[in-house]
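These notes concern the structure reproduced below.
All protein chains but one are shown in place.
Which chain is which? They are A and B, in the order written, and residues in each are numbered from 1.
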Amino acid sequence: MPSASSRYLPLGAGVLLIAAILVFPSLAPNPYVLSSGVIVLNWAVLATSWNFVGGFTGYISLGHGALAGLGGYATGLLITKADLPSFVALVAAALLVAALAVPIGFAALRVRGASFVIVSIALVLILLLVFQSWSSVTGGSRGLVVPRPFPGMLRPEHHRVFFFLYGGLLLLALATWWLLDRSRFGMGLKAIREDEDKAESLGTPTFAYKLTVFVVSAAFTALAGGLYALWFGDLDPVFQFSVLTGSYIVLMALLGGVRNLFGPVLGAIVVGLALEYFKVEFGSTPLHLVTTGLLLGLVVMFMPDGVIPSLAALVQRLRNREQSSIREVTAADLAEQRRREREAANS
Amino acid sequence: MTLQTRGLRKAFGGVVAIDGADVEFQPGRVNALIGPNGSGKTTFFNCVTGMIKPDAGQVTYGGKDLTGRAPHVVARAGVGRTFQLCRVFPRLTAVDNVLAAVRPGGLLHGLRSAHRRDERERALGWLTRLGIEHLADAEARNMSWGQQKLLELAGVLMAEPDTILLDEPAGGVNPALLDRIGTLVRELNAEGRTFVIVEHNMDLVMSISDHIVVFDRGRPIAAGPPAEIRADERVLGAYLGV
Partner (left out) sequence: MPSGALLVQSIILGLLLGGLYALLAAGLTLYFGIMRVVMIAHSAFLILAAYLAWWTNSRLGVDPLLSMVVTVPLFFGAGVLLQRGLLSRLRPATLTMMSVLITFAIALIIEGLLGYAFSGTQRRIQLGYGTAGFELFGARVAVVKLIAFALAAVSLAGLYVLMKRTQFGWALRATIQHRDAARLVGIDTERTAGFGFGLGLATAAVGGTALSLDTTIYPSLHWHWIGPLMAIIVVGGLGSVPGAAAAALLLGLAQSLLQIPMGATWAQTVFYVALFATLAVRPQGFFGGRLAQRF
């Protein structure tokens, strides 16, 4: 049985998260801090959505920024061109992006590994090209203005509403991830992450599994992107289809730990706050790129399981040195005992 | 359910690994597939289980055509397999390794808990039967080679195949474990499972198999009960390179 701590820890963290989401808007001293909160929550949803693919199957996507951008543009265009109500447009856009994810996933996931990454990066580059050039529809480099969903609302109130909307979306994404994590479907996905050939030989239809979870991930990502369009009200292809967005998402998820429900959220809070802080202190400089690159490189080289899991493992090791947990010792001892017996039988 | 191939052929570049192999394994028995290194045994396994697509020929199981079908289709048809260099899911616990073989039916079944009590009991049952139940919550990568081999078998058994293909079950295991694997195969066979075993350890092959197929240069050159194969000069020739 999963130990008690592993069962109640997510529950505790979830309650804590809900409390934080509920309380933060009333604690925020000014609208600027509140808007930073919205941005961090946006990152948290994006990183958690990314983790449907990255965490379960181990396939790394650098193109989720483009899926968010697509969700944003689809929402904006459905409002301006098709006159849909804002939130109907949001849901329709997510469904549209999910539908588009099927052929993309078909091309990217039929073969293993490398082609998925290649497609994910190509997705960003081609969408940037298209949305910049196709100015008659997308507004091109001038950008696309998305009408506000609540026209009369004052700015602080607007931030507050979107903070809660993002909070709700984050909880929905987390709940879905948790549901998959404990399900048979999730077990199949994790088997794919561990050894795809082996999973297939045990009867898991790996391609269908990967495609399904990619589509789910794309839908959540598009919802976050669409919500951003409604909140921010102005889309520019250079920011919506930036390779940097994708790399921030990957950095957040890896930093927090992709095997944990709350890992990406934690990573998003850390990196998202750092991004906001640096924007205020230093503005936008090329050194952002250097810092992001260095951090990403360090995490991949030295802590591929994430900083938080690595620290947890360290703490565990230190604690074990003092007083070891009874259960683990029993298992290890038994294994050792059996090994000795077997060796004795051999000699 | 008879596992059968007709005119199976597979070449890699210019090298012909399987050259028109007609093989029929006997249902309900322990079959062995032997032959010198490079005679195409593992490629044959891979073609049969869909890991690689044959260039020509046919694979059927119980009359059902499985030629070139995806590995999961073959698995679902009732043919399970282990790998030459034993493969387990390294960062999943032993019990999860076994539970990963449970097939979700439809979409809603897929969302059911992977740790449902009855499935978990069944998984633990297999771990117990193979003598590694004490490691149920250990990650597979922390287990010894022999334990991993048993774990791999437990996963295959969880999927409830009628026919089990074992690729070198004796590879790298100590004599005590070897005995245990031999006994297990006989027991599981007595319960109605068909086995096909690729193996170099002739003692094991001769002691547990009912029917032996000998491969040389990508095709079967002899087939029959152990006593007959032992006396066959072509087999000796193939092994000694005469």
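For this structure, a couple of remarks:
Operating definition for what follows: contacts are C-beta pairs under 8 Å (C-beta built on N, C-alpha and C of every residue); 3 or more make two chains touch, one makes a residue touch a chain.
Only a predicted model underlies this, so the values are computations on that prediction, with no experimental measurement involved.
Partner chains of the missing chain, restricted to those shown and counted over the full complex, are A. In the complete assembly, the contact with the undisplayed chain comes from A:Ser115, out of A:Ser115, A:Thr176 or A:Ser310. From the set A:Val15, A:Ala82 or A:Leu129, the residue in touch with the chain omitted from the display is A:Leu129, counting the whole complex. Interface with the hidden chain, as seen from chain A, comprises residues 58-60, 62, 103-104, 106-108, 110-115, 117-119, 121-122, 125-126, 129-130, 132-133, 243-244, 247, 250, 254, 285-294, 296-297, 300-301, 304.
The rule is short, and it goes like this: only the chains that are shown with their structure count from here on.
Interface of chain A with chain B (complex): residues 2, 179-180, 182-188, 190-191, 194-195, 197-207, 331-332, 334-335, 338-339, 342-343, 345-346. Residue ranges on chain B touching chain A, taken from their complex, read 49, 51, 70-72, 75-76, 80-81, 83, 87-92, 96, 99-104, 109-115, 134-135, 137-138, 143-144, 146-147, 155-156, 159, 174-177.
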